[in-house]
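Would you mind keeping the following structure in view while I ask a few things?
Complex shown without one protein chain; remaining protein chains in place.
== chain A ==
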Amino acid sequence: MTTEAAISVRRTDRRRRRVLLELGIVLAIALVLILVMPVLLSGFRLNLLGRFLALAIVALGIDLIWGYTGMLSLGHGIFFALGGYAFAMHLKLQIPPDASIQLPEFMSLYGVTELPWFWKPFYDFNFSVAAVILIPALLAAVLGYLVFRNRIRGVYFAILTQAATIIFFNLFNGQQQLINGTNGLTDFKTLFGAPIGAAQTQFVFYCLTVFLLAGAYALCRWLTSGRFGSVLIAIRDDEGRMRSSGYNPTGFKVLVFAVSAGLAGIAGALFTLQTGIISPRAMDIAFSIEMVIWVAVGGRASLVGAVLGTILVNFGKSFLSEQYPQSWLFFLGGLFLLVVMVLPNGLIGALRSQAGPRLWAILGKRQYVTTYPSLETDPDVQHERQNFRN
């Protein structure tokens, strides 16, 4: 065996060990969430935690397209709500066979006598589950293709997605007869014969959320680690150069946008199961931008940051809205300003740049240098950095 081959073997070994370590950590956290948290938290808080974990799945999706690919979508509320609606429609069709009217109750209220055609496939559980992921993903792919093909990007993309949000809000809000308009779909009874509101069923949903979050994390980790991840980061940092190097970014962007929308759809369905309602308010502009701030607080381009940020901000929200209902919007607005002005890389970013090197120094290990080592010792560069930051 030559030396080079030996080095490459050692490298794959090390990489495999690292992957195994991360897998172990994720599994351990999942086990803690499932086994320990129910003991520590009350039923109400556990339900909240479950909801926030579901929201963390959207945050992962947003991190994927914003943190890694540099596209700021202000329209993830659409995909979230579509996933929620898809599953809610299945739940609304769980009508006992002996009931006199085989329709969701709001329909008879508005004088609808026959089930609209697009409701019919949702009788099937498998179809509904597929729809939760595929409908948002397909919509995102079509929208994304139309937008990215014309090289609309950056803020224009953000504005267009925001406009799409308000449009879908209007669309869903106006359709009283088909999907119960403003009130949304609520009052779910059973799933597979199990009552949805019961504590045990909710615990099953909670566990499901934890597993799906772990799965989503694994998916995002896989996508962002290999060559694909490098392509995404290249698109974020310099799309023009990417194009000049012979890559067509459109396909990558469409794909990653669709994946992120699919994740949002899953999150929406899980959130609906745990809150028991999905309404057009999930497509509120404010909610979609709030999702972005979860990622920003945790740290963009950091998957752990996205999950952490979501949980922190949402627990902060529920705490503040209970204690000082007036202050929440002030606080949220301040958070936006703070994150943008002071912590552009979020909590994880700050940890990485500040605490990381210090920790290595304490442990007596060599620092991990991200730039050219000669730059780090060049006094001119240091001087410039201190005086012309930004």
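Criterion: contacts are C-beta pairs under 8 Å (C-beta built on N, C-alpha and C of every residue); 3 or more make two chains touch, one makes a residue touch a chain; residues count from 1.
We take it that contacts and distances are computed from a predicted model.
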Options "Multiple sugar transport system substrate-binding protein", "Urea ABC transporter, permease protein UrtB", "Acetyl-CoA--acetoacetyl-CoA transferase subunit alpha" or "Phenylalanine--tRNA ligase beta subunit": UniProt name of the undisplayed chain: "Urea ABC transporter, permease protein UrtB"
Listed residues A:G43, A:G154, A:G226 or A:G251, member touching the removed chain: A:G154
Given A:N47, A:S128, A:Q162 or A:T209, the one touching the chain that is not displayed: A:Q162
Hidden partner chain, touching residue among A:F118, A:F211, A:F330 or A:W360: A:F330
Touch list for chain A against the chain that is not drawn: 72, 146, 150-156, 158-160, 162-164, 166-167, 170-171, 173-174, 239-240, 285-286, 289, 292-293, 296, 326, 329-330, 332-337, 339-341, 344, 390
